[in-house]
Every structure is written in C-alpha cells, then in structure tokens.
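Shown below is the structure under consideration.
A protein chain is absent from this complex, but the other protein chains hold their places.
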Amino acid sequence: MPKEVTDVICPFCGTLCDDLIVTVSDDNKTILGVKNACAIGAEKFNHQRLPGRVKRPRMRQADGTYKEITYDEAIDWTANMLVKSRKTLMYGWASTSCQAMSVGHDIAEKVGGIVDNCATVCHGSSLIAIEDVGVPSCTLGEVKNRADRVIFWGCNPAHAHPRHMSRYSIFPRGFFTVKGHKGRKIYTVDCRYTDTAKCSDEFIQVQQGYDYELLNAFRTAARGEVLPDTVGGVPKEKIYEIVEDLKTCRFGIIFFGMGLTHTMGRNHNIDIAINLTRDMNDYTKFAIMAMRGHWNVTGSGQVLGWQYGFPYAVDLSRRDQARHQTGETTSVDLLNRSEVEACFYIATDPGAHFPIDAMKSSAKKPTVTVDPHINCTTEISDIHIPVAMVGVEVGGCAYRMDNVPIETRKVVDPPEGMLTDEELLTKINHRVDELLAKGGA
Amino acid sequence: MSEYIIKNGHVFDPVQGIKGDKKDIFVKDNKIVDKVGSGAKVIDASGKTVMAGALEVHAHVAGPKVNAGRWYRPEDKHFDSHKTAGITRIEGGKSIPTVFKTGYEYARMGFTFAMEAAMPPLYARHVHEEIHDTPIIDEAALPVFGNNWFILEYLKNQEIENTAAYIAWVLNQTKGYGVKVVNPGGTEAWAWGLNCLSIHDPVPYFDITPAEIITGLMAANEYLGLPHSMHLHQNNLGNPGNYTTTLESLKLAEGVKAKNNFGREQVLHSTHLQFHSYKGTNWGDFESGAKEVMDYVNRQKNLTIDTGNVTLDETTTMTADGPFEHHLNSLNHLKWINVDVELETAAGVVPFIYDPDNAVFASQWAVGLELALYAKDPMRCFITTDHPNAGPFTRYPRVYAWLMSEKYRNERLNTFKKADKVISATTLANIDREITLYELAAMTRAGPAKCLGLSKDYGGLKPGMNADIAIYNINPDKFPSTGPEIEKAFAQVAYLFKDGKICVEEGKIVDMGKKHTFWVDAKVKENKQVMHDVREKFLRYYSVNENNYSVPESYAPHQHIISVDATQA
Partner (left out) sequence: MTSKITLNMITCRTIQQGVGMEAGKTSQKYFDACTIIHMHPEDMKKLGIWKNTNVRVTSSVGSVIVKAVETREDLVPGLAHIPMGPWANHIVPAYTYSTGEPCFKGFPVEVEVAMNERIMGAVEIVQDACGLIRK
C-alpha cells in the first residue's frame, strides 16, 4: 500500500513550504506523487526516481571519461587533497542541512579552507548592506496577518518563489487581513513586466540599473523635498503618490531580489532600500525582506554566524583566525585571482551559476564535487561523490528566508549504500584527522 | 570512575553556611560526596578559593537575535579572533562572541550554567542549535510569553488554567525552561509601531493591560509550580523616571505566594533592574532611583532581581523589547535590526557604545553597582550584565572587582570626565560597602540556583550535589589589594570541575565536558480548549504547520528534563 507523508518541507527555495504531501511506495523507495508543491518543487521530488542516477563516486580518467570508485577511495582522495592544499575553496552548502555544515566547518578549520555559500552570487550584496545599516524585518506570518501594502522590488516570486504570493504575501487571509488580496495593495517595481507584476495592483517600470535613483527619490519624496520630472523613467507625480500611500498604510513590506543585488550599485541598492524602510517607520510600521534563493542558504549564514561571526565568505585559511572581506574572501574573486589551491564544492553547481572565467580558473585545480546528481560542476571535477538528497532522502535543519528554522523531513530511503552529506563529511573529517596526525599527507 | 580530593581550599558555600573555612571537598564521578577512596587524585587548593560552579541567570547567548548581532557586526571580530593551542576551536567576537568562545569564556571564569534569557518559540530550534554547539556549560532557555496572542486572549478572560496549559504545551514544544515576559503588551503594540510605556496602557486590539498580563502569568506560573518564577523585563525600559513603572510592576507580586517543589521562594524575578531604576524627567535631570527600588525589593521577600551592570564598553544591545530598540536607534543612529515574530514576540538589535565620558552612561554604571550594594539579601540579588546589553559577560571579573573594592570603583567614579555630575546624580560615592567572597558566592551561585529551582543539585558544595566546582587563585587571607588583580583572579580559574571532570586548568580548556540542556516538562490535565486553539491558530495564522513547530529531543544534547506535575492543580 502506498502511503502519504504529510507536512513535508520543500527543499527548493527560501520559501520553505512545509505543507507538501508526498505519496511513497510501500517499500519506502519510490516517490509516487507530490501534492501542494509548485512546479519546481514537484520536479525536485520526482527527480529522485529518475533512471540513470549516479550511485557511487566517480573519478575522472586521463581520457576525460569517469570511472566508478568506492566511497573509501573517494574519501581518501578528498582528505589528501584538503590536507595538501594550503588554501581550499569550500563553496556551496546552500542545499544541505545545518548539521552537515557544522562538520564541514570543522574540516575547514583544520585544513585551512575558505567557507563560502551561494549568497556570494545571490544575496551577498544584501548581507553587505545589512552589515552596514541593519535591517528592520519580520517573519512571513506577520506579512500574512498584518501587511496591507506589499512591494516587490526587483524580484519575481511568480518564477523564483512560486508559492510565496499565495502563502504569505498577496492572497492569504490573516488575523488582521481578513479580506486577503482585496485588503492589500501590491506594487511591483521592475525593469520587466514580470508575471509578478501582472498579479500586482500597480506596476512601476524602472529603467534597468536605476533602482538606486528611484529609491533615493522615494526617500526624498517622503521628506517632502523636490524631485526632477522623472527618475529612472518614473514620473515624479507617481513617486509622490506612492510615497503618500505608503505613509498611510498600517503595515508595509518590501520584498527584494536579484534585481537589486545583481545590478550596478549592488549593496548600495539594498542599503538605500533599507534606509527607505527605516524612514517609513517614522510614519507607520514597515519591514523589508530579502527573497533568499536556495532553500538553506540562510541556514549556512546562520551556522557560520554562530561559529565564526560572519554570514558568508569566511576565510579560515590562517587556521588561527576567521576573516571575512568581500572582494577578497568571496568565491568568484578568489577564483578570478586564482588564489586557491583546491576546490571542494558541495550542494551547489557553480559550473552552471558562476561566470565562466571563474570556472576556467577552478577547472585547473584539484576539485571534488559532492552532489546528488550530475551537474555542470561534477563534469569538470576530478571526483564526483553522489549523496542522498537532503530534504527528500534524509532530514536536517534548514532556515527559511525570514530565518525561521524548519526541520526538513526524510520521505524515502536513499539508494542502497548511499551516504548522506553529514555521513560523508564525518568520514572525510576522520580521514583528515588521521592524515594530520601523521604530519600531513 | 574518577575520584578527587580538593584539599585545603578556602571554601565559600552559602548552602552550608561555610564562610572561607579550610575544608576538603570530595568528588566521586559527577557528585560531591562525603569521602573517597585512597586512590583519589589530590588537587592542592591551599591558598585558593573554592566555590560551586557559577550560574548565569540572564544572558543572551544563543538564538536568532544573538546571531543577527554576530553576523551583522563583522567589526566585533576586529576586537578578537584567535585560537589558543590545544583542543579549542577558533574564538571570535567581543560583545557577541561565537558559540565556541561563549562556552570557553564562561568556563574559564568558573561558570557551569547559563540561562538564555529570551527564546521566541517559533525560533526555538535555532536557539537549541546554538546551545548544542556551545561547549562545556549547561544551558537552558526561557520562551517569551508576554506578547503571545494565546496568552493575551486567555488572560483577557482571566483563564489561568488555559494559560497554564498553553505554557506547558509551549515548554514541551520548544524544550523551554520557564516563563519570560518582555515589555508585556508593548511588543505586540510595536507590531503596529506603538508601545505600552505604563502598566495600564491597553494593548491595541487585544484590550488588555500589561498589569493584567503580569498578574496572570505570575498566577499561571505558580499554578504549574515551575522551578523558576515568572522572569520579567518591565515596561518603560531605559527611560528617565521609569522607577515608578518598576515599583508599580513589582507591587503586583504583593500577596502572591510561591508554590513549587523546588525550594524557590520568589514569584517574580525582575531582570536587569539597572535599566529600570531611573529618576528624573529627561536625560538632563536624570538621577539614580536604585535606592528607592532596592528599599522596596529588600522588604518584599517574594522578589529576586538581577542587576544588569553597565561595563562601559562598546557592545551590542538586543532585546525582545522591539519598540525600545527602535527608540535607541533614534538616539544613536547606528545600524538597527528588527524582527517581528508572528503571534509571539519581536526583537531588535542595535550596537551601543557606553562612552565613560558621557554623564548618562557613567551614571548608568553607578546605578548598576548601587543595586548590588544596596541589596540586603545576596540570595535574592544576582550580578549580571544582561549580556550583551549592558556589557559583555566576559566583564564579570571587573564588575566583581568594582563591587569588592571601594577603592577600585571610586578610582573609576572620580576619574569620569563628568565625575561631578555622576556623583551628584547617584549615591554611589556615599556607599562604602564591599561585597565579600561569601556574599559573591550567594549572588553568583547559591542565589541563582535557588531562584531557578536548581538548588537541590547546583549552586553549592554539599555532599550529594552535582560536582560543578570552581577553584580560584585567590587567598582570602591575602585578598588581592588592587582591582586588576581581583579581575585577573576571577577571569581564569585555577580549576573548573564540571560534572566531576576537570574542564579548565589555569585558564586553559582541557576537556569539553558533558554539556546538558535543561528543560521543563510540565504535565497538565488534558485541555481540549487549548489544543483546539493551537490547531486553529496554526491552520489560520501561523506560517508553519503545527507538526513542524516542535523541537525534537535530538536537539537537546544530554537533556536534563525537570518534570512538573500540575495535573492535580
């Protein structure tokens, strides 16, 4: 008899929906169906049973093909690589559990690694801005229960966080928001007329790259100062009108995404968006939240935070000190400057998501990639170690975009004999200990 | 099996009334015993001071706002990031140290227990993840209740039994220890950008007053008979003239009797009282209200307090008092973090520099010391820095030195840039009391243990109690004559025994011990109403499902569960 697992957490995006229902075969091996998930989440669970999944580590041969090796061989090779390298980039972590990260950090501290997570090419700009000016925010339930003005700025949840709008931000009825969408006014600010904009009451089309100017104009208007006729392509009348509307709301929130973090200005765009939010708190209640991408990129920042005091790009290569300096200890910059001696990638795919110049540099180093599936990075690595899918085949703690921690669930067994991230890292850690006790590799 | 004799030390133990007599302490496994075998290892403690392991009654050391403080202040690591040789990990941060440094530093100072003072239930898992990673010391966490919708609704109708049943449910779900109340009603008002500055301001929509919340939660706490009392951060924190709000709040405990099986006598613990003991009408005519507040506290036997001593450092303030942090931010304009937590609470974080050249900050420093020096019963007054709000906990040795040496604190007082103003605004200059080692043992060991309901096993050196023992390089017969020497002695224990194991030796961490997470499992009669309300609130208002809310026991390493049976209440 197939059975249903309820309250399943979706390990795709930072929305971390926790109401999925997954139907599982009697033997706990196969996922038969997924309910409540968005298209992407459903695909993730369905991928678990696709044929052709790699079940044992593979090592690249001289001719470019891969041959299967044992876990023990892969662990030994990896530990040797880590011990030999004086400075290893240990990048990824956004799609694994906090428990696995902890073990990874222990290894990094011993071998002199630089631990960086996907924020580095995602919301790193936001983290820099928060380090500069703080952030007034709230949990997603507060938005659902109280928000009557919602602004999506440079983010497109309809595509990137598909259930965000129905669970928290546009449609749900909450305690003080009994009318749901009707009681909320939704603004979208973007350079494209996105599908999110189409769900909004008002779309403000900003010229690409002019977000800082427009945000600045909002602050200026809030203080009753004079504006030029248009800012970033938006007429000043519109700006004054919106600012007045925001000042008189009960509870407003700005959600922002890559449209601010990736464009020219980077952290300064976020900085001024946060300052606009601070200003609005002089008139009413206002919050701002980053639309975090990977389902547990926030968790990586949290664990690094409590263990070292920095949210990403943590350089432990001195072994006696933790350092964090964007532009210096951030992954893309390290690769651009060819500053590391080896690369260890886990639970991410820089091959697909880093600029190609960075990956050309990476491909020249000894590289190990830990990922459940074949991806662009595994295919330029010396070794690919497949592992169980976290949130599908093994549980573990994750943090939602509002930093709320949720324990992901195991719904099916991993393939026979397959290690989890935590188990694999623990074994590598032990092997590193042995090698270090012998005085290095 | 391991056995030790701690020989010839000067023992200070208020539990047994031992005031510095030379006495041997015997340790067998994790307990203090009457005698040990001949094979026991001997620790020579002659010329040293022996006390029980210290207990921290109120500090922000684990959880979402602490961690926000850590990662959004990379500059705090400029003060310190280092690794010592040996088994320790990299340690970083000054006002908000990393979990590793937190555990090591408490242990180095002779602490074996710390209470995380504010756990938002929705973030309980995060708190426990950090507690899990904090080495050596035992820890527990207090969930916050003073702005929780369930509580506001039940207490509006004076439903104490339902309030108690809900508290019991939350303690179990979050692996929490007791009832923390922060700015009752004010933080809920803050969700609309408002506040409750007096205990009679009604909470928007919920139509209940802070006074009713405090009274009701006190009653529910005693209904359950929890080991700790209600733990209160009063309304109107940090404002001139607030000592009247404080006295009004404390008066709510008059006539309330403690009811529990743990030897606890207080019904209200008033925390970081320094921030609540101000006279005056503005920062210009600001004066100390410590005398008035302590006169009242000294008379009321069912109250305990902790001080919240300002240490005059750069630090990071953080509290579930969301509106206060917003206010503070409007004063110092540094970076502000705020998080409103659905149905439960809020929190704010703002860095803060207590500049000794500023008369207000210097006066706050004086107020904190006055509170401890006016305390008649050291078993009811505990020393804290409300870490990291008034200063980092690593400054305890300095606070002890100020309290134990009139000369040392007067040196500080008289060299303030605005010394005249501070001396006239406070009464510190007129106090010649010096806290003794015996009183210190009460204020940092026996007192907090009793207040937390842990006096059976912790806070003393009586045979049968847990073998948590701190040995300091202090010879009471030749007590250090200068402040810095006192500081040094308290900063690095000669030895720290945790559960009968030596974890620190001459300030060096030698063993990670066996860390415990304490939590309270309160049993109540089945309550269908409350369980129905829980179900409904999760279905309609929470952003997580009920089944994903609870923190499993696997998060609490070596959990120490304190059971309470309130089914007959």
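Order of writing sets the chain letters: A and B. Residues in each chain are counted from 1.
By definition in this document, a contact is a pair of C-beta atoms (placed from the backbone, for glycine too) under 8 Å apart; a residue touches a chain by one contact, two chains touch by 3 or more.
Predicted model only: the values in this text are computed from it and were never measured.
*Asks:* Tell me the shown chains the invisible chain touches, ordered by label.
*Replies:* The chain that is not shown touches these displayed chains: A.
*Asks:* Check the options A:Lys35, A:Arg192, A:Arg318 or A:His430 and report the residue that touches the missing chain.
*Replies:* A:Arg192
*Asks:* With the full complex in mind, choose from A:Gln208, A:Thr230, A:Thr284 or A:Gln321 the residue touching the hidden chain.
*Replies:* A:Gln208
*Asks:* Can you say which of A:Thr23, A:Gln321 or A:Asn336 touches the chain missing from this structure?
*Replies:* The one listed residue touching the chain not shown is A:Asn336.
*Asks:* Looking at the full complex, which residue from A:Ile204, A:Ala273 or A:Ala313 touches the chain that isn't shown here?
*Replies:* Selected residue, touching the omitted chain: A:Ala313.
*Asks:* For the chain that got dropped from the picture, name the residues of chain A it touches.
*Replies:* Residues touching the hidden chain, for chain A, are 12-13, 38-41, 43-44, 46-47, 50, 63-64, 120-121, 124-125, 128, 156, 158-160, 162, 191-195, 205, 208-209, 258-259, 261-264, 266-267, 293, 313, 326-328, 330-333, 335-336, 349, 351-360, 362-363, 373-376, 379-380.
Keep this in mind: only the chains that are shown with their structure count from here on.
*Asks:* Under the stated contact criterion, what part of chain B meets chain A in this complex?
*Replies:* 62, 64, 66-68, 70-74, 76-77, 81-83, 89-90, 92-93, 96, 98-100, 122-123, 125-126, 129-130, 133, 149, 191-193, 205, 326, 329, 334-343, 346, 349-350, 540-545, 547-548, 552
*Asks:* Can you tell me which positions in chain A touch chain B when the two form their complex?
*Replies:* Going through chain A, the ones touching chain B are 6-7, 9, 18-19, 98, 102, 106, 109, 127, 130-142, 144-146, 167-168, 174-176, 250-251, 278, 281, 284-285, 287, 301-311, 316, 319-324, 397, 399, 402-407.
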